[in-house]
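What you see is the complex with one protein chain gone and the rest in place.
Letters A, B and C mark the chains as written, and numbering starts fresh at 1 in each.
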Amino acid sequence: MKRAERGFDVVKAGHIEFLVTDLAEARKFYAETLGFVVTESDRTHVYLRGLEDRHHHCLMLTKSDTPGVGHFAFRVTDESELRAVEKMVKGRGWYSRWVDPGEESGQGRALMVEDGFGFPVEFYARMAPEEWLLQKYQDYRGAKVMRLDHFNIMLPDVASAYDWYVGGLGFGCTEITETEGRRPDLWAAWLRRKHTCHDIALTTGKGPRVHHAGFTVSDRASIMDAADLLAASRYLKSMERGPGRHGVSNAFFLYLRDPDGNRIELYTGDYISADPDWVPIRWKLNDPRRQTFWGAPTPKSWFNEAMMVRSPRNGEFRKILAPKIRDRPDYLLSVR
Amino acid sequence: MKRAERGFDVVKAGHIEFLVTDLAEARKFYAETLGFVVTESDRTHVYLRGLEDRHHHCLMLTKSDTPGVGHFAFRVTDESELRAVEKMVKGRGWYSRWVDPGEESGQGRALMVEDGFGFPVEFYARMAPEEWLLQKYQDYRGAKVMRLDHFNIMLPDVASAYDWYVGGLGFGCTEITETEGRRPDLWAAWLRRKHTCHDIALTTGKGPRVHHAGFTVSDRASIMDAADLLAASRYLKSMERGPGRHGVSNAFFLYLRDPDGNRIELYTGDYISADPDWVPIRWKLNDPRRQTFWGAPTPKSWFNEAMMVRSPRNGEFRKILAPKIRDRPDYLLSVR
Amino acid sequence: MKRAERGFDVVKAGHIEFLVTDLAEARKFYAETLGFVVTESDRTHVYLRGLEDRHHHCLMLTKSDTPGVGHFAFRVTDESELRAVEKMVKGRGWYSRWVDPGEESGQGRALMVEDGFGFPVEFYARMAPEEWLLQKYQDYRGAKVMRLDHFNIMLPDVASAYDWYVGGLGFGCTEITETEGRRPDLWAAWLRRKHTCHDIALTTGKGPRVHHAGFTVSDRASIMDAADLLAASRYLKSMERGPGRHGVSNAFFLYLRDPDGNRIELYTGDYISADPDWVPIRWKLNDPRRQTFWGAPTPKSWFNEAMMVRSPRNGEFRKILAPKIRDRPDYLLSVR
Partner (left out) sequence: MKRAERGFDVVKAGHIEFLVTDLAEARKFYAETLGFVVTESDRTHVYLRGLEDRHHHCLMLTKSDTPGVGHFAFRVTDESELRAVEKMVKGRGWYSRWVDPGEESGQGRALMVEDGFGFPVEFYARMAPEEWLLQKYQDYRGAKVMRLDHFNIMLPDVASAYDWYVGGLGFGCTEITETEGRRPDLWAAWLRRKHTCHDIALTTGKGPRVHHAGFTVSDRASIMDAADLLAASRYLKSMERGPGRHGVSNAFFLYLRDPDGNRIELYTGDYISADPDWVPIRWKLNDPRRQTFWGAPTPKSWFNEAMMVRSPRNGEFRKILAPKIRDRPDYLLSVR
């Protein structure tokens, strides 16, 4: 489906809402330790941005009894396009509702959707501008987080979600993982609107769950400095995996769990994917360098745990369903 | 002018042709020392690509009696769009001619234009695919050049060229430099199609000339390793400026002159500019951190010298005209 | 025991001899891939040095039916001092024999000792000078190995070896690990003559075995570049552990197994230990940050496997004895 049929353009992964049980603890982790910038906060929310961001927030922390993800959001080019999104969503029979300007602080009018895979996805065009801190080097702290890069979601049926993101929303596909065999299944896909490796990755697993949100840092040194910093402070156990190199995306990574167990990735080193004739890079599920280019083992928590998502219809967490195909490489089948 | 009126989309800065007097010497510099990958070569050309490139070439070296630039080229999304480009160019009364597929090795059908500012600019959609070397780390050499990032051109009248690139070709503007005073002139502009700081920069000076082509490397370490390597080999004098940090673009840079004096920039550290409401960053010409964030002086050759361009009409080098406004900051007026 | 009583000064860890079953394969690994510089080679030996070395070799590969360590060697300040070493060794009733100049290529007269712990240790003063390649950046390859830093040996009785190295040979102690409890045992010690963290580390385990030889690289980037390079070439499985940060020594590390399973460490980031009143840094065996500052798990091979040593008396490999105290932290007792 081309743009003319869609009537709108998704720009990029815009922001994500993490549910946290202790707002002060979460702020200590994200702002004071990792160096996210606090744009605004109140008794139930902290709105954070990266050093490269020129808008109100890319990460929103919301006080909650239970951790997880409230919603994640894509930016579209113009507010007038949101009705086209609504039309497409309604055409699929999915739930949606309008979010008033300012209902989420800093944000213009938005459309909140529960997609057919169970994820709470928001579409918005306007976000309040904020000062650019990219060259305020004197304010750099911690991991020197630059910006949100992508969401990684787990769900039982990747192929259907691929159709929606590529066919419906016009995402390009940069890399895929497929199962072994003569008639391979699509196991995971890395999809982008902006010109990087991805804005969203779809991976096979129990879901709907959000596996992590990826945030960009400038270079490998920032990631290793963050690892030293976290180990030296009281966040040793927050480091779940890495630093290491992914085969997929070529990114240099460090995965962290916040005090509530919500997962983020510090991420650097992918590529520019602007070419219109980009042929997806293909990986086999069992290729050991796909997951970790250097071959180091992945902890089982990384495969088994992910963030529950809250339904925008009733505020309850979505029930988890099992995948139709196996959710990990053969060499990790015993890791449960 | 919106896309519908244009009828085409420019994707990115695609490739550049450097004229060199000694092909073997140029190859030694670009391929053996800096680590560009040779895709193809014959008696009069060497076609080079970066480690991140998936296509035939981003740098083309052509044997010539005189150094300079043969042409630079933008990629458009589809070959069917080239007629829309031709129509727009003809509407302005500029010279253009069709380039047959393969006339430039690896390239599909293309439109060669001499724009109204005197620059030889090619538009093309197809380029032969080549193996991706991004994860062939065993083949990394020298400066580990990833890809072409941008062209920087000098011309007497930046404001008119700005209208063509932004109004005609649909580029976005990420940063500008303007002169001091209550009614400032536009002195330079950084314009992009892909989601980085720029695909082309327009700067005030004697022209039409190409100041440099910028190539991306992964990190600051690659640039410093390149500086050590060049100093230790016989290319000490090839290093014209840097390593240093630009205020504009925030890039970490090293400027090099090839054995013929053609200039390239090794470049890293800019930002993602996908947001549709990007407000250009504004710099004053006399701000010392604009040119060199760290304040180190710029050698006069950097202001005085640039590459001549060859007319696609007759193969002769274009005559140089003086700018209408001063071509450098006040603190450098004495540097001539 | 002071210098006057000893009559000699040990300068530093000087070189090590690795036994390899396939000299061509070993050379491919060390020279062509990791970038060690070949000073000399013949049908049964390859002599290698680092980019910072100004002498003939710091790593010597010897063709052998069985992998392992032929000997490791300490440099003393002057050849005239070797008799003082011999006297001390004889006083302890240990085996020693003189090695003629050139018997080991590039080396002056030397004393080969089998110490009371079963290790083949050579003492020498003179080594043929070689060109310094530190600023020949154009010759940097692979992991850009600078120099030998230290030996790490495993043996059942660390306390006795500590007495010999500190009391007999005049080493300083920079860090120790001791067991838990009110009357802790000395579990490991990091000992130095040159002004770094160590020239030799003594660790508790089945022995006599050499756990690894540590080679210095300039920075963390070199180690990560090496990891990418090894993963991309056919040495993915050579990476046993890391990259990571040690708590002990503060070093940033990557452990590699050569094609024969011999182990080296790429190592950077320790400190200058020149102060005469240096108080050893004390670690408890069960402190998780001691081994890996970032908390990542250590593969069991790292605890279970080490290099056999060949006796200088008869050329046979020394029998392995079990340690008197446990050989790993509690949290790794199940890893066997």
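One rule holds for everything that comes next: a contact is a pair of C-beta atoms (placed from the backbone, for glycine too) under 8 Å apart; a residue touches a chain by one contact, two chains touch by 3 or more.
Just so we're clear, the structure is a prediction, and the values are computed from it rather than from any experiment.
Student: Pick from A:S105, A:Q135 or A:S160: which residue touches the chain that isn't shown?
Tutor: Among A:S105, A:Q135 or A:S160, only A:Q135 touches the chain that is not shown.
Student: Which listed residue, C:G247, C:G295 or C:P323, touches the chain dropped from view?
Tutor: Answer from the full complex: C:G247 touches the omitted chain.
Student: Determine which one of B:G116, B:P129, B:P184 or B:P288 touches the chain that has been left out.
Tutor: Only one of B:G116, B:P129, B:P184 or B:P288 touches the chain omitted from view, namely B:P288.
Student: Kindly state which of the options B:A221, B:L266 or B:L332 is in contact with the chain not pictured.
Tutor: B:A221
Student: Which candidate, C:R6, C:R75 or C:R318, sits in contact with the chain we can't see?
Tutor: Spelled out, the listed residue whose C-beta touches the missing chain is C:R75.
Student: For subunit C, which positions touch the chain that isn't shown here?
Tutor: 11-12, 52, 54-55, 75, 77-78, 126, 129, 132, 134-135, 146-147, 193-196, 216, 218-221, 247, 250, 269, 271-272, 274-279, 281, 293
Student: Pick out the residues on subunit B that sit against the missing chain.
Tutor: With respect to the unshown chain, the touching residues of subunit B are 220-221, 224, 227-228, 230-232, 236-237, 239, 243, 245, 252, 288-289, 293-297, 299.
Student: Could you list which residues of subunit A touch the chain missing from the display?
Tutor: Interface with the chain not displayed, on the subunit A side: 33, 135-138, 140, 219, 221, 225, 228-229, 231-233.
To be clear about the criterion, only the chains that are shown with their structure count from here on.
Student: Between subunit A and subunit C, what's the gap in Å when you average each chain's C-alpha atoms?
Tutor: Taking the mean C-alpha position of each chain, the two centres sit 44 Å apart.
Student: I'd like to verify one number: the distance from the centre of subunit B to the centre of subunit C, where each centre is the average of its C-alpha atoms, in whole angstrom.
Tutor: That gives a centre separation of 50 Å.
Student: Using mean CA coordinates as chain centres, what's the subunit A-subunit B distance in Å?
Tutor: A distance of 34 Å separates the two centres.
Student: Which residue numbers or ranges of subunit A touch two or more of the other chains?
Tutor: 220-221, 293, in rising order.
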